[in-house]
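For this view, one protein chain was removed and the others were kept in their places.
Naming follows writing order (A and B), and every chain is counted from residue 1.
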Amino acid sequence: MHSLIQLSIAVLLLPLLSFVILIFFNRRLPRRGDFIGVGILGATFGLSAYIFWTVIVQHYDPAFRVAWDFTWIDFGNVPGVGPLVIKMGIVIDNLTAIMLAMVTLISFLVHLYSTGYMKGDKHYGRFFAYLGIFTFSMLGIVLADNLFAIYIFWELVGLSSYLLIGFFFEKESAADAQKKAFLANRVGDIGMWLGILILYSQFHTFSYHEIFGHLAAGEFGMSHAWLTAAGILLFMGCVGKSAQFPLHVWLPDAMEGPTPVSALIHAATMVAAGVYFVARIFVLLTPEALYVISFVGAFTAFMAATIAITQHDIKRVLAYSTVSQLGYMVLGLGVGAYSAAIFHLVTHAFFKACLFLGSGAIIHAMHHEQDMRWMGGLRKNMPWTFVTFSVATLALAGLPLSSGFMSKDAILAGAIGFAQAEGGGIYYLVPFLGFISALMTAFYMGRQIWLVFFGESRTHLKPAAPDDHHAAHAHDDGHEGEHHAVHEVAWNMRLPLVILAALSIFVVYSPDPLDGGKGWFMHMIQTPATVVGETVHAEPALHMEAGESLAAGEGHEVVPGHGAAQMHAETHTEGHTFADPRQAEIGHLSHAAHNQAIMISSIMVALGIVLALVFYVFRLIDPDKTAKAIRPLYLLSFNKWYWDEIYNATVIKGSLGIARLLSWFDANIVDGVVNGVATLTRKFAFANGSFDRYAVDGMVNFTAFFVNTSGAFMKKLQTGKVQTYVVMVILALFGYFVYYFTQLVY
Amino acid sequence: MEQLTTIGINHYLTISAILFALGLYAVMTRKNAIVVLMGVELILNAANINFLAFSHYNGGMEGVMFSLFVIVLAAAEAAVALAIIINIYKIFKSVDVSSIDSMKE
């Protein structure tokens, strides 16, 4: 076994150890065992950093790959399925190494941060336990070498996210959000599972590597459309986890969870898992599937950005901005800007985690005030938070010198290249939406910074509501009603902010602030050769020498010294080798579009900032009046495009209608087995009332509840009257007899 | 017609099945513990009739032997049963099987 594999197994299992220790013993440990969580995660990060160092710095090889697997379950020859062997394995390549380092670092920082943020919470120890199981599952996704394993960890991630969203389960909104997230994710996961099954039915393996090998050898037995379908179904998993349209509705609601959770799960890691998964299966996606992906991404980016403009809740703005940025990444993958998308994934993870933790610090300092309308003037009280938050904001908005600038620009360049390669027309919608979203991003982030940090404090303006939402807050710290002076947070919450802000600066990734392509990152992550047969849209003139393999290639997105003018689709320039002509074409065109993209996006960002200044700083235009003037548009944005209402009216009402129909059927027609059913119904009604309570403690309690209910029903069989026992025996014998008799007759 | 008039094995088996059913019915419906036990006796004797009839028509002594032992055993069981029922009567002041259900669920 390769030593890296051994290390990575340790990395995977350490957070699980943290979970096990904390879930069972947190009450017995001093400080509820938080130091164990933080310590273990620190060690995990240390190991990951070593892996990162070995893979990225020492090997510095784009094609680096180590894999190891073992047979987990061998079912032998299953009737109707064929040989069924489930393997588990680990693969380490550059992508894994980068993701490992990123996930463990953010998780470690969030653990550290939570020691301050969650202090005094009733379930303080349990919180760290949940963080542990989440980190374990996320690392599982990153390390897994096959679809089956990834699916298992995928569900585990869903579960831990469910537990963490509903952490303040006393709040009804948290319990609702938790259910919503769970359901939305389930929808996506079903699609993903179907996709996995399509691939499995063809190749009898779950391993990526083997599936790609079979595909490349042209062994896919079904039509091209099926492969497209498989790709889109797998992408549905990403739609659920990465909150893409139309399943994006859960993510903003998930902000009911504690803020560190929002930073770790709903900004940096879990939602990125969807993008990571699409990147993993990138090579089997057909061009048709990629179109779907690019349009879904572009639309999501645009829609979420429009919503973010009008939200009042500081975390909701960030949530929609997350959806929007995830849309960028998906868009990037869809247009074939593979490395740019992953680059954005990583840069976004750092600056968005920083923003969330920053907002957490603000919320903490403001005693659980989340509405930006009542903030303001925090610049002086919280200088550290202000500076780090601003740095991250610049990165999110995509200003030069920031990491976000480089990655977003690379994606947009890819989008332009894609539109050109496809021959323009409707395909220009993709880069167009991308640029518009960039403008809006700059605008709403400018608005946020201004509302929160500048001007005068507006706390006193807040109307006193009787059902003040933090009165019901589980995190009650006894400061209700009085507004204490706002202070900077303690070091354990400041340090993560500083580290994350530092990682949002360009030098970390590339020496040239204008061009991410010169950095190590784009060198290490290169677009892999597609394994899907012929591409429909590639024109003959654009064919490159197909024999040249990717492994021989150098950086392809952007190569120093190549100006835009030199680049032409037909030109086969040294260092640009693509196995696939379509990719090659997009690659070249996007390189050509690099400067163009920089210019347009800079203009857009500048425009956005100017608009924000006009509206909020100089007050040249009154935002409220503008809102009135374009009331329909404002309402559309403010009400989040009415997606919740639409779903409520269609899906939920529809299901309820069916349920009602069934219950009518039940009440009026199936009135036979009254006694048994009555007992059961009563139990269920009782159970419904306490559903939230049960749901909170997770699957275990849910199962227990289920088992309990059936037990309550079954124990009624034991009536205490010996004659009924005899009747039961006779009935059972009679049942068996009927069964065998029918077998005999037929 | 001859089937019906000439006594053959089917007659014995029918009688035994009827006895068996009656016995089961008594066990399931009667309240008095003594009657319930009489139902059990009916079941045992239904089996006895079977054994004897089969023994006669198949040849061989096993069935006869079997039924002899069953009769002896039924007597022993009745002795134990009556002892238990008398004790039940002492405690519950009743031998109603269906009312003795303090342990359930």
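Here is the rule we go by: contacts are C-beta pairs under 8 Å (C-beta built on N, C-alpha and C of every residue); 3 or more make two chains touch, one makes a residue touch a chain.
Convention: contacts and distances are computed from a predicted model.
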Hidden subunit of the complex - UniProt protein name among "ABC transporter, permease protein", "Aspartate carbamoyltransferase", "MaoC family dehydratase" or "NADH-quinone oxidoreductase subunit N": "NADH-quinone oxidoreductase subunit N"
Which residue of A:Val507, A:Leu633 or A:Met714 touches the chain not shown here: A:Met714
Absent-chain contact - pick from A:Trp520, A:Tyr634 or A:Tyr725: A:Tyr725
Absent chain, residues of subunit B that touch it: 13, 16, 20, 23-24, 27, 33, 36-37, 39-40, 43-44, 46-48, 50-51, 53-54, 56, 58-66, 69-70, 73, 76-77, 80-81, 83-85, 87-88, 90-92, 97, 100, 102-105
Missing-chain contacts mapped onto subunit A: 75-79, 704, 707-708, 710-712, 714-715, 717-718, 720, 722-726, 728-729, 731-733, 736-737, 739-741, 743-744
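The criterion applied here is as follows: only the chains that are shown with their structure count from here on.
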Centroid spacing, where centroids are CA-atom means, of subunit A and subunit B in whole angstrom: 71
Subunit B contact footprint on subunit A (complex, rising order): 715-716, 718-723, 726-727, 730
Complex contacts: residues of subunit B adjacent to subunit A: 24, 27-29, 36, 97-98, 100-105
